[in-house]
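Only one protein chain is missing; all other protein chains are in place.
Chains here go by letter, A, B, C, D, E and F, matching the order in which they are written, and residues are numbered from 1 within each.
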Amino acid sequence: MVTQMRKPLSVLNQSINSHVIVELKARREYRGVLDGYDPHMNLVLKNAEELVNGESVRKMDVAIVRGDNVIYISP
Amino acid sequence: MVTQMRKPLSVLNQSINSHVIVELKARREYRGVLDGYDPHMNLVLKNAEELVNGESVRKMDVAIVRGDNVIYISP
Amino acid sequence: MVTQMRKPLSVLNQSINSHVIVELKARREYRGVLDGYDPHMNLVLKNAEELVNGESVRKMDVAIVRGDNVIYISP
Amino acid sequence: MVTQMRKPLSVLNQSINSHVIVELKARREYRGVLDGYDPHMNLVLKNAEELVNGESVRKMDVAIVRGDNVIYISP
Amino acid sequence: MVTQMRKPLSVLNQSINSHVIVELKARREYRGVLDGYDPHMNLVLKNAEELVNGESVRKMDVAIVRGDNVIYISP
Amino acid sequence: MVTQMRKPLSVLNQSINSHVIVELKARREYRGVLDGYDPHMNLVLKNAEELVNGESVRKMDVAIVRGDNVIYISP
Partner (left out) sequence: MVTQMRKPLSVLNQSINSHVIVELKARREYRGVLDGYDPHMNLVLKNAEELVNGESVRKMDVAIVRGDNVIYISP
């Protein structure tokens, strides 16, 4: 019997061009449209917004977010 | 003599489609249905809920949780 | 001359089905029956109990404990 | 079906000779012209400026910034 | 000219069955008889004692100490 | 079209025998003449000076600085 599952990277792949919430360490949060990723979970976000403790602190056309600091990604 | 054991990843595999509790560093906890994983213990959770210090702070249809921060997973 | 020694993973192997104490970073402790492990020292514990600062905070039928956070394991 | 995406390193590549904002851990920020990078996200910045808590603390003709500490890069 | 030196792991090897002091991060110290090790500096200690801030907090017949946390080992 | 860029290690290579400022984590700074490096960004500095919070705390003929702790290097 083969258990059916969805691999983390394939869920990321299905989320290309969708809005995602990216929670990082130290209470940082990014929101934007997922434009790309790599196997280290480095991400490219379009129309990105950075929030610290829930408050918007910066808007960016494009942001490359390093996978190292990711806690979770929610499509 | 071969000692019988259950490998961590095979226990994860048997937990696909079951409810799991995922404890992360910094007193974060996630609960949801395990939808997938990879060898780094990156996880896909469905119907996920994030708890900080025991209080529900966010509900998510899907969350990709990075394995790096995991302390334990309890099926 | 060959020095006789016991490799860490072979001591783990001999501890399968025995009670173990697992001390993690940040004063967390787990106790349970060792059900499995892998070369990263990820562990499967049965009938596990989590203690924080010496106080029992949770009981779990099964827990997959990530090796990253392990300080020591005592069979 | 192939999902179209932009890989993090290819976005970096397209940012060569452009101004970038580099946010590091511990509230450090670097601004400058991206002059090069490698797969670890180590960066070369020209006409770089270091900001700590938003205040300019040093100007440098050239700075090699280690990728380890990067949180995000915004072209 | 070949400089004569003693590799760290070969000093560990010569310390099998000897008393060692193992200093870990966060002011934890272990003392015991070295029973084994691996290339990650994971250690097996027999008749081990754990000290925190210089005070004995636990005695163990056997302890597998993870190499990650080691600051130094003194035979 | 090939984007022209300068790789981080090749900028280091061009800085051999030049004065460099090396900023490490925890507000440590080293200044000296770059005498060598390796791909991990471990560095050899000649006529090196260590500064903590901007104050000179030690002078050294030679220092091998571990790349792990580097935040940036400015030639």
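Note that contacts are C-beta pairs under 8 Å (C-beta built on N, C-alpha and C of every residue); 3 or more make two chains touch, one makes a residue touch a chain.
Predicted model only: the values in this text are computed from it and were never measured.
Engineer: Since one chain isn't shown, list which residues of chain E touch it in the complete complex.
Structural biologist: Interface residues of chain E facing the absent chain: 3-12, 21, 25, 41, 67-68, 70-75.
Engineer: Residues of chain F in contact with the chain that isn't shown?
Structural biologist: Against the left-out chain, chain F lists 13-14, 16-17, 24, 26, 28, 30, 35-38, 42-44, 48, 50, 60-66, 68-69.
Please note the rule applied: only the chains that are shown with their structure count from here on.
Engineer: What is the Cα-based rotation angle between copies chain A and chain D, on a 0 to 180° scale and rounded to a multiple of 5?
Structural biologist: The rotation relating chain A to chain D comes to 50 degrees.
Engineer: Express in whole angstrom the distance between the two chain centres, defined as the mean CA positions of chain B and chain C.
Structural biologist: A distance of 18 Å separates the two centres.
Engineer: How many angstrom lie between the centres of chain D and chain E, each centre taken as the mean Cα position?
Structural biologist: From the centre of chain D to the centre of chain E is 41 Å.
Engineer: CA centre of chain E versus CA centre of chain F: separation in Å?
Structural biologist: So the centre of chain E lies 33 Å away from the centre of chain F.
Engineer: Indicate the residues of chain D shared as contacts by at least two other chains.
Structural biologist: 68
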